[in-house]
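Removed: one protein chain of the complex. Kept in place: all other protein chains.
A, B and C label the chains in the order they appear, each numbered from 1.
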Amino acid sequence: MDYERAVGEVWAATRPHIGAGKVADYIPDLICVDPVQFGFAVATVDGELHQVGDAEVPFSIQSISKAFALAHVLGHDDASIWRRVNREPSGTRFNSLIQLEIERGVPRNPFINAGALLVTDQLLADTGDACGALCAFLAAETGNPDLTYDPAMAESETRTGNRNRSLAYLMADFGNVLNPVDEMLDHYFRQCSIMASCVELARAGLVLARHGVRRDGTRLLSKQDARRINAIMLTCGTYDAAGEFAYRVGLPCKSGVGGGILAIVPDRCAIAAWGPGLDEKGNSVTAAMALETFGNVTGLSIF
Amino acid sequence: MDYERAVGEVWAATRPHIGAGKVADYIPDLICVDPVQFGFAVATVDGELHQVGDAEVPFSIQSISKAFALAHVLGHDDASIWRRVNREPSGTRFNSLIQLEIERGVPRNPFINAGALLVTDQLLADTGDACGALCAFLAAETGNPDLTYDPAMAESETRTGNRNRSLAYLMADFGNVLNPVDEMLDHYFRQCSIMASCVELARAGLVLARHGVRRDGTRLLSKQDARRINAIMLTCGTYDAAGEFAYRVGLPCKSGVGGGILAIVPDRCAIAAWGPGLDEKGNSVTAAMALETFGNVTGLSIF
Amino acid sequence: MDYERAVGEVWAATRPHIGAGKVADYIPDLICVDPVQFGFAVATVDGELHQVGDAEVPFSIQSISKAFALAHVLGHDDASIWRRVNREPSGTRFNSLIQLEIERGVPRNPFINAGALLVTDQLLADTGDACGALCAFLAAETGNPDLTYDPAMAESETRTGNRNRSLAYLMADFGNVLNPVDEMLDHYFRQCSIMASCVELARAGLVLARHGVRRDGTRLLSKQDARRINAIMLTCGTYDAAGEFAYRVGLPCKSGVGGGILAIVPDRCAIAAWGPGLDEKGNSVTAAMALETFGNVTGLSIF
Partner (left out) sequence: MDYERAVGEVWAATRPHIGAGKVADYIPDLICVDPVQFGFAVATVDGELHQVGDAEVPFSIQSISKAFALAHVLGHDDASIWRRVNREPSGTRFNSLIQLEIERGVPRNPFINAGALLVTDQLLADTGDACGALCAFLAAETGNPDLTYDPAMAESETRTGNRNRSLAYLMADFGNVLNPVDEMLDHYFRQCSIMASCVELARAGLVLARHGVRRDGTRLLSKQDARRINAIMLTCGTYDAAGEFAYRVGLPCKSGVGGGILAIVPDRCAIAAWGPGLDEKGNSVTAAMALETFGNVTGLSIF
């Protein structure tokens, strides 16, 4: 597989569109990000690294952190999370809210906000420091000991986090929250504010491409659980566009409103793409375009 | 890959559960099916065939026909279907109804009933005989010239088809139906009443495992469209259990309330499992169990 | 009560706005109605009649017929209708659809389309000619032997009635329809196409102001049932604006998309107002304005 050529074609196809989309505006500290940026990186299970553009610029990984949080919870042999969260796609946003009500506080899946809050809640109960555990993991996988969250961003999310607060209290009302709501939210907001570059995300994502095996050869989670996370990324990883991503990209993906998308080619490689401008469903316009191009050029697809 | 041994293990694991689940009761002619039956068949792209149990007993394929109908429509280069149907998972049944209303008569995906009605509508417009085209295709792929639909079953579905009639008229109200509603429904009910065995379904399913290439080497649809159908099967092929199937089975599947499930391992094989008893989400209990066992034994998974 | 003066003030207040609103466009024969018309009539239990504007111009009464249909069904001592229809306000239109699904084919109330279809269904079962029974009643109450429905309008509704057809088949699927769906729909479309003027509607409405007593002194329905119809008009008579009408007008009202509104002042009078232009909730702009003015001027309110 000539990844270098493929990355070049991604660059050629995406370059004219850099800056497209709309930067997320509901978190004050995200609006300030320069929209005219784009990065792309591929890390292979054989140790190759290919990159282009702003692939070393750290950005707010936001919901991409949810894939790593779930991996940690499952790595703790904590299948109990599946008593608190389902695994089905949620349909549109308002459905997820009505479903949370009808399904009595059990979120549809671990990647919608409600479900991700409970994964963080579980990780907090398991470790005592949910965000800290994630940062330590990411630092180890990327070889960047300084990788951490941005306190100003976390503070910004806390100030504007009333919607997540509403979800958390609704689940608490159904008895589905382990920690004090405020504490759980703190860790959630911090985890969303972790800063990492495309190169770093691709390297960290290899744990899923290698079906659970970390950079140092130890196992974070079982092969089966790693596959299952890939499956959930495919069905639920890109908000209400999961079907569209499966159709166009054909790879398990997890996106974040910071403009990043992580994609996994099992047994092959992990890919991270980033462009701050989002489409109306909250996924990065240029990152999605880059991943689709990459798939067309390489023929890599799980289908 | 020792498929023969894997099929043996599927049989050993599933046998004690034959008869489990509840036969669909809303179509009179389906209730009469003997619940104590189970079949399993694997057809490989290399021409191997492995089978066990009642794998040669024909049953009503019901919604499995939707995968073949979509393949035909896309094979006619008819991307116009995507202006009339979306590609997203639908969540629960009542959501699909409210979404059909909110999204102005455009169904969430081609595998929920509303969407499948429109695919049949399109195929009818393309060919003049939607069910006839599907039967001819299946006869050719399986080498069974007598493969056709069961008129008594189709009649039974017509008598009890008020829910589908309701969906069809709602979409007609939004101007999203090409043919007279009654005619479209006729073809839809017939197509659902096609009778095929596990062996036949597995052989016909190879067209998706071979990414669009038919038994005679000609192409039914493009490689990309075949992959896309696999993707839609993965995200939307098993009613409101698509996430669960992705998690447990890890393969594109399409199920029917006749108790059959078709699964695809791209580039490798097509698998058909059948047991009439359904779980509360409408998928066959023993067929799902068989597919999960097959995956565990062989390690075959797209993730 | 100086009704004549009140009617004069209604005219003065409404006249500048005649023509406001948007004529219903989904029934072809309704679009053709000249929007620059307005009528207002008050018929008192003492036999007075006061009118202004186009109060003798017949128009399509549409959903106002639902109040009379319900009165007939209850007059047949047919409380069985309450096993098939509830009595609660429905919220917005899409809710009524989701509720019809969740509440298993039992409509929220007899004035939303789904519920009104079942009232007609019941009246058809009771009388063999639902629309005929209503026309005969209205002819007798108004003294106009020619009062009947407009066949061209009924035909127009039949052609564009797919939404009602969809509702009817959904209820049939739940076993909640007595007659063949097509027959029930025929009577429903005819009943909606009944033509009457404000003067005629006000006279016919007196049956509710007199708590069930007809023009000839006989009783159509019990006092209690007449009061109950008034209660349902108040809570459910003006689509998703029932709360707003209760707040602004303070009288039981039933509106129709033909632009008419019938209002009842128990023990006092019946009022009919008409202007073809509708607001975004489907109620006549000038008729609502006229009723609000009438209430302010006379102080008549049930609250």
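Throughout what follows, a contact is a pair of C-beta atoms (placed from the backbone, for glycine too) under 8 Å apart; a residue touches a chain by one contact, two chains touch by 3 or more.
Just so it is clear, the model here is predicted, and its values are computed rather than measured.
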item: Displayed partners of the chain not shown (whole complex); value: A, C
item: Residue, one of C:125, C:178 or C:231, that touches the chain absent here; value: C:231
item: Sole contact to the chain not displayed, among C:90, C:142, C:176 or C:191; value: C:90
item: In chain C, positions touching the absent partner; value: 86-92, 95, 99, 108-109, 227-228, 230-232, 234-236, 240-244, 246-247, 250, 252, 266, 301-303
item: Touch residues of chain A, complete complex, unshown partner; value: 94, 97-98, 101-102, 162-163, 165-170, 172-173, 181
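The rule is simple: only the chains that are shown with their structure count from here on.
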item: Both-way neighbours, i.e. chains that touch chain B and touch chain A; value: none
item: Whole-Å gap separating chain A and chain B, where each centre is the average of the chain's CA atoms; value: 32
item: Computed distance of Cα centres, chain C from chain A, in Å; value: 55
item: Where chain A touches two or more other chains at once, by residue number; value: none
